[in-house]
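These notes concern the structure reproduced below.
Here the complex is missing one protein chain, while the rest keep their positions.
Which chain is which? They are A and B, in the order written, and residues in each are numbered from 1.
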Amino acid sequence: MDRVDGVDPVDQRRDDDGHPFLRVEGLGKRFGGIQAVADVSLDLARGELLGIIGPNGSGKTTLVNLISGFVRPSAGEVRFRGRRIDRMPPHRIVRLGIARTFQMVRPFYELPAYKNMIIPLFSPRVRGLVGGKYGDRDAVALDLLEEVGFERDAFVAYKPAGALPQGYLKRLELAKAMALEPELLILDELFSGLSLAEVASIVPIIEKLRQGGMTLIMIEHRLRELFRIADRVVVLNHGRKIADGPPAAVMEMDAVKSAYLGAAAETAETSDPETEAP
Amino acid sequence: MLIGTAIYALINSFILALMAMGFNLTFGISGVANFAYGAFYVMAAYGAWIFTHKAGLPYGVAVMLSIGLTTMGGALMYRFVLMRVRGQTLSEVIATFGMGLAILELFRYMGFVGFEYTLPNLVEGSVFFLGVYVDYQRLLIVAVGALMVVGLWLFTRFTSLGLAFRGIAQDERTALTFGMDPDRIATIAVAFGAGLAAIAAVVIVPLGTISPEEGYDVLIKALAVCIIGGLGSTGGVIAASFLIGFAERFTDAYIGSHWTMIVSLAAILLVLAVKPSGLFGHQKELEERI
Partner (left out) sequence: MTERRRERIDRGIKKRSEDVFALASWREMLYLAGPRLLPVALVLFLPPLLSPYWQKVMLSVGVFGLLAVSWDLLAQAGMISLGQALFFGMGAYGAGLLDRYLGMPPFLSLPIAAVLGGLVSTLLLLPVLRLRGIYFSMVTLILPLMLVRVIEATKIFGGTEGLSGLTPWPSVWVEMYLILGALLAALFGFRRMLAADYGLVLKGIRDNDRSVTSAGINIYVYKAQALFIAAAVGGFAGAFMTHVYLFVGMPVFALDYSILPIAAAVVGGPGGLAGATLGAAILVPLSEALRGFGGLRIVFYGVFLVVFIVAVPEGIFSFVRRKYHQFERWVEVD
């Protein structure tokens, strides 16, 4: 892809100016009487792949909403490359280079898949990066979709999004975020609802993104697949961070075991084999 | 003069609260904004008038019958119109708006306009109180208003239907998993809203006359109260009713009656600019605000 020509990657790195790539400090959010996220701090280095795991309702999605600006924190701060972003509206955060996907994919069902890509490609961030308007957004859209596995020969990209199976919808969601040329990509349960084969076909795309220097945060329930690619894992329980470290070490910790087993016993979610540690 | 104005402001506040409560209740539970609300108010008043003057029923019976029929009208509107377009905001708004329009203009066409179209006071007489005369009908409005507020509060906390209402209002998807039928609840919610409009009508209309204009007027006032208070919040409705109720009366007494509408308009614009989701709208912030 030749679209990032305008930006010198070395230049971007110098921009960080000694600041950590992403720093979350004492972040908290209350919804009415519920403390959804409490006093979460974490650092993320450029190029890292961080997994965020935890039982249902442990505040993972709220944490992502806080970082991406969709929810205002009631305490703490978020800094991206030294810049405070926790008071910014979500679209400005995207323009700084943080893109995210949503757990519930809601594409524009009546539009063809590639037309769904137009909105991110219309984004000021993308227009800013390539210095002006795209000659042909459709062509760029088709390229990106091919990258995430929309076979060009099969014309899947021309089908209405409403006619696509879940696996393609998730890929479309990923492609929409990738279109923004982010520096930090947050994937909220990208693997949920996918078959093992579908997950296996998406993992190489993520690995390719990492080779390109992308920093990623992945919220996942599919621990087996996540642990194969994650450098580090943060475990949340009841909105608090209870562990932070390499995947293997984290899963050995007693607090994590009891959080998962406890949650499993309380909510009887043992039916999902993926929540169990590898 | 100050105390007298304050007493009438209090009464005015209860009138507003009564007018807005039904609209707010329906929206709070089912998410349906019933733009036919004013039409139900007027329909109940005309209903009571027709039952007494044309059918010769005793007034008490006519009132009860009218309230009951209006409530049923709300349920029917949901079952036969709104249920088919549930969840599509555009269609819901247009359908209720069109419905209200048709009802109100039909009454106008049939010639139900004039001073004879009013309802008698439910209670006659007046009392001299802190230097002003207050008639019993106005006291009744305050009593009914207070009763409704307390009643609703008790209802949503201590009856299973009320608890179901709250459940649906808070999280429809979870409520579904507990086996609640949202269509049934929404039918009841729209019907309750219409019923509250009817109750408001039979206690408030004796102070003036019934006319199609009154329907538009009630809708405007209900919307204004809900916008200021925060849509779907009962506390907000009460606070906003008092805010507008007092502001209107005091403007009327000290500046001039022409200016009352300007005060309401200014209040709406101010609240929207400062806190768009309304004074008590923070509960719904996640839903309504982007």
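Definition applied: contacts are C-beta pairs under 8 Å (C-beta built on N, C-alpha and C of every residue); 3 or more make two chains touch, one makes a residue touch a chain.
Computed from a predicted structure; not experimentally measured.
Interface note for the absent chain: among A:Lys115, A:Arg222 or A:Lys241, the touching residue is A:Lys115. Touch with the chain that is not drawn comes from one residue among B:Tyr59, B:Phe97 or B:Phe155, which is B:Phe97. Contact with the omitted chain, checked across A:Phe21, A:Phe80 or A:Phe102, is made by A:Phe102. Interface note for the absent chain: among B:Met1, B:Leu130 or B:Ala273, the touching residue is B:Ala273. Touch with the chain omitted from the figure is made, among B:Leu119, B:Leu231 or B:Ala247, by B:Leu231.
Mapped onto chain A, contacts with the missing chain fall at residues 68, 70, 89-92, 94-95, 99-100, 102, 106-108, 111, 115, 118-120, 122-126, 137, 176-177, 179-180.
For chain B, the list of residues touching the undisplayed chain reads 33, 35, 81, 84-85, 89-95, 97-103, 105-106, 108-109, 216, 219-220, 223-224, 226-227, 231, 256, 258-259, 261-262, 264-265, 268-269, 272-273, 276-277, 287-290.
Assume only the chains that are shown with their structure count from here on.
With centres set at the average Cα position, the gap from chain A to chain B is 46 Å.
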